[in-house]
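Excluded from the complex is one protein chain; the other protein chains are retained at their positions.
Each chain gets a letter, A and B, in the order it is written, and its residues are counted from 1.
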Amino acid sequence: MNKYLEYQKENRIIRKISSKFKVEVSIQRKRRVWVAVSKKDLVEISNFIKGIGFKHLSAISVTDLIKEKNYELTYHVWSYQDNTLLTIKTRINRDKPTIDSVVSIWEDNAQIHERELHELFGVEFKNNPNLTPLFLEDWNNTPPFRKDFNWRDYVRDEFYNKENKREEPYWDAPL
Amino acid sequence: MNPNYNTTERELEYSLPFGPAHPGPGNFAVKLRLDGEKVVSAKADPGYLHRGFEKLMEYRTPIQNAVLSDRICVFEPLNWNLVHAQAVDELMDWNVPERAKYIRVVMVELSRIQSHIIWYGSMSKAIGFDTGFKLAFGYRDYILDLFENITGGRVYPAGYICPGGVRKDLGKNMPEKIRKTLNKINDMLSKFEKFDNLSILVRTKGVGILPLKKAIQLGATGPVLRASGLKTDIRKDDPYEIYSKLDFDIPTEKLGDSYSRLLILRREVRESIKIINQALNNMPKGNVIIPSLNSGTHINLPKGEVYVRNECSRGEGAMYMVGDGTEKPYRCKIRGPSLLHQIPVLEYLLKGSQIADVPAIYWSLNPCPADMDR
Partner (left out) sequence: MIINNVKGSKKMSSQILKTIVELLKNLFQKPMTVKFPHESIPIPGGYRGEHGFDIDKCRSCGLCANICPNKAIKMVKAPEEYGEKYPRLYPQIDLGKCCFCGLCQDVCPTKAIKLTKNVFLSTFDSKEVIKNPVPKK
């Protein structure tokens, strides 16, 4: 009974979402609710939660799960009315990562985050108006933040000088 | 000019880089297209300070990451130390001692005052008001002397706020020294209020207006959002550490132009002084770090994920950390406030303005290229 009184706001939000969609929800602590959805329902659910007050998109992030051959996308959204943070998680294939963009819902805020993730992880966001590179220039290799990109070998081959004794600690040291 | 000469509008436009020079916009470039003196469009060009922080943090243990986390933004290193320390504390689910929480709040508020003083100094220099710039950086040195005594370094505290508490206790006479420095900061604020002369007003009033609806849609947070009219502060809405026990106010303005942001800067420094005085008066005695933890202890991050939000001096700074059972984090995503302020908000505000207003608009958003590029 105590837990029910403590998490009243969070339970209300969960009830509103579960009545319309089939999702898995969990409450981590006060003001933190986590929801797992499937890839095709993402845009519909995002539209719905923007309607119930979640107007501020805080961040979009990609985690590279190399053992399960998936990318996990997380969308962190904050509501100024209810003072709660809702996180939406989906999974997409790692070898051909494509997903629909949420630019139609959270507009310029989402467009910048997706542009950064396209450059660093290689995710294709359909309907995003501008996916030109943001930070790196003339980069032709694999996207650098993936777990199978060996940055130590790349830096050693491109920039290091084997005759310089001061660079020795880095050759065989464990990562 | 011959009136029969046939030219189109586009041929009379020219490009001007508001470029990556240090006594200008910092390590950040904006490509402006101008028609005479009016800006037609602006395109941001980030990436001059990209160091790959999120990947660097995946190869280091939490105590080594604490040293790395103060280089995320050079103007406010203690605030980012706190974001990283809170992320690890919440993942490990341990109890930080009370005295450590009070010391953390005092250090973070001092760092916020110091960062606002840099904001005032750089904005004065961009407008052309050199006296304000020199006074601001002179008074900032008193706070850096305090940091030198407490943490051992003027600008970079090398992970002073670490997972589990803080690394060292405050010295013996430190509370009196902090109160003396705060009196000097009060003097500085009264001097700034006397300087509100006609030249500052003419250059900043009515310039760079950001309406509230557009501000939420473009993702602005922190003082920029409060200047446009929304009364919100993460220290009150989503409290962390001991902020729920302290009593302070949230300054807001309605218009959303550069002058309102300047007014909010001064009022926020006064609120921070109030917070520090309350924290110093009520500080308990005890340990400053969890007793079983020292630098050589082996910490294993459990499986789980956590999202921590903090009110940095520029806006909302957040970190998303995923642990997987080993001693190094699996993924560490950093969300800086300046990424949203410098690309969508700046491009919206610069469109249609005059070229002489470009520095006044740019510096009133309090940009930090370091936490945009990471």
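By our rule, a contact is a pair of C-beta atoms (placed from the backbone, for glycine too) under 8 Å apart; a residue touches a chain by one contact, two chains touch by 3 or more.
For clarity, every value in this text was computed on a predicted model and none was experimentally measured.
For the chain missing from the display, the contacting residue among B:Ser15, B:Asn186, B:Asn294 or B:Thr326 is B:Asn294, taking the whole complex into account. For the chain missing from the display, the contacting residue among B:Arg60, B:Lys214, B:Lys236 or B:Arg267 is B:Arg60, taking the whole complex into account. Considering the whole complex, the residue from B:Gly19, B:Gly36, B:Gly138 or B:Pro211 that touches the absent chain is B:Gly138. Contact with the chain that does not appear here is found for just one residue of B:His22, B:Lys194, B:Lys254 or B:Lys285, B:Lys194.
By the touch definition given at the top, chain A reaches the unshown chain through residues 166, 168-170, 173.
Not every partner is drawn; the one left out touches chain B at residues 60, 63-64, 67-68, 138, 141, 148-149, 152-153, 156, 158-159, 167-168, 191, 194, 197-198, 294-296.
Methods note: only the chains that are shown with their structure count from here on.
One inter-chain figure worth recording: chain A and chain B are separated by 23 Å, centre to centre, where each centre is the mean of the chain's CA atoms.
Per the touch definition, chain A reaches chain B in the complex via residues 28, 31-32, 55-59, 61, 63-64, 74, 76, 78, 80, 83, 85, 87, 106-109, 111-112, 116, 134-137, 144-145, 151, 175. By the touch rule above, chain B contacts chain A in their complex via residues 46-47, 50, 52, 54-55, 59, 216-219, 221, 230, 232, 237-238, 306-307, 309, 316, 318, 320, 322, 330-331, 333, 335, 339-340, 343-344, 348, 373.
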